[in-house]
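Questions regarding the structure given below will be posed in turn.
All protein chains but one are shown at their positions in the complex.
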């Protein structure tokens, strides 16, 4: 039943997301004892210009 | 005052979202007793490749 | 597959939430064509002191 | 450590977001006493057709 | 119309939240040009045991 939202910077490939979804789901099933089919993992990509750390947009900080 | 977030797969038309927003707002006003103008409904579309069920991205599962 | 999050002020009863969940799910199934069992509706209650409108906490505004 | 999410209608420039991130971070550091580098501000832009007020999509309401 | 969510560790007083809501709303009104009454700021408090940094719960990291 869990819903896991993964927010990260854009640029990860479909392959990386597929692997992440599998690994995160494995962890939730093994540790929290949820049924596999009820686990959802949702990815949200962000441009660095939409993500500030320490008060500065991340594309500026580089 | 409520904020309702609807996350679903991309592909719904503007007409479907307009109808959904109306129906959901009707329900909140009638059942929770909120003033209509204070209700917000926000839609977030997701590609199936950003949405995993049971550890597999949804575009793979089909 | 949709995930709907309903954020509102605390004080709604379990009965109101049950009715809201049913009505919102009905709308999503009928309008967006989703399978009923895949729809999740999640409620988050907020104290008015955690919710500001127009720059003032809602318990102050009354 | 705080995570602040700012959801608004699309159309704000990078300059406006940079200024908003700075001002919001300033407020959090001064008032909540957080270390500056731990503050994240994340922007999410929405089309008016994905945002309903009072049961009507915002592009319709104008 | 913006919705700003502020997620931070529990322990901030009502007074601090009131001041934060005012300051954040000021910034959004001045910089993004939104009408004051349409701005919502929502606070979500988290226990340190529900918040991990670098893979360790924050109550453990101290």
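First chain written, first letter: the chains are A, B, C, D and E, and each begins at residue 1.
In the analysis below, a contact is a pair of C-beta atoms (placed from the backbone, for glycine too) under 8 Å apart; a residue touches a chain by one contact, two chains touch by 3 or more.
It should be emphasised that the depicted structure is a prediction, and the values quoted were computed from it without experimental measurement.
S.K.: Relative to the complete complex, which of the depicted chains are touched by the chain excluded from display?
M.R.: Within the full complex, the chain not displayed touches A, C, D, E.
S.K.: Can you name the residues of chain D that touch the chain not displayed here?
M.R.: Chain D touches the missing chain through residues 1, 3, 40, 42.
S.K.: Determine and list the chain C residues touching the chain excluded from the picture.
M.R.: Answer for chain C: residues 14, 17-18, 21-22, 24-26, 29, 36-45 touch the chain left out.
S.K.: Which residue numbers on chain E touch the omitted chain?
M.R.: That gives, for chain E, the contact residues 7, 46, 49-57, 60.
By our rule, only the chains that are shown with their structure count from here on.
S.K.: Counting only Cα atoms for the centres, state how far chain B is from chain E in Å.
M.R.: Roughly 24 Å, centre to centre.
S.K.: In angstrom, rounded to a whole number, how far apart do the mean CA points of chain B and chain D lie?
M.R.: Using C-alpha averages as centres, the distance is 20 Å.
S.K.: Quick one: which residues in chain A touch 2 or more of the other chains?
M.R.: Residues 40, 42 of chain A each touch two or more of the other chains.
S.K.: Classify the chain contact graph as line, ring, star, complete or other.
M.R.: Graph shape, chains as nodes and touching pairs as edges: none of the named types, so other.
S.K.: Pairs of chains that touch, anyone?
M.R.: After working through each pair, the chains in contact turn out to be A-B, A-C, A-D, B-C, B-D, B-E, C-E, D-E.
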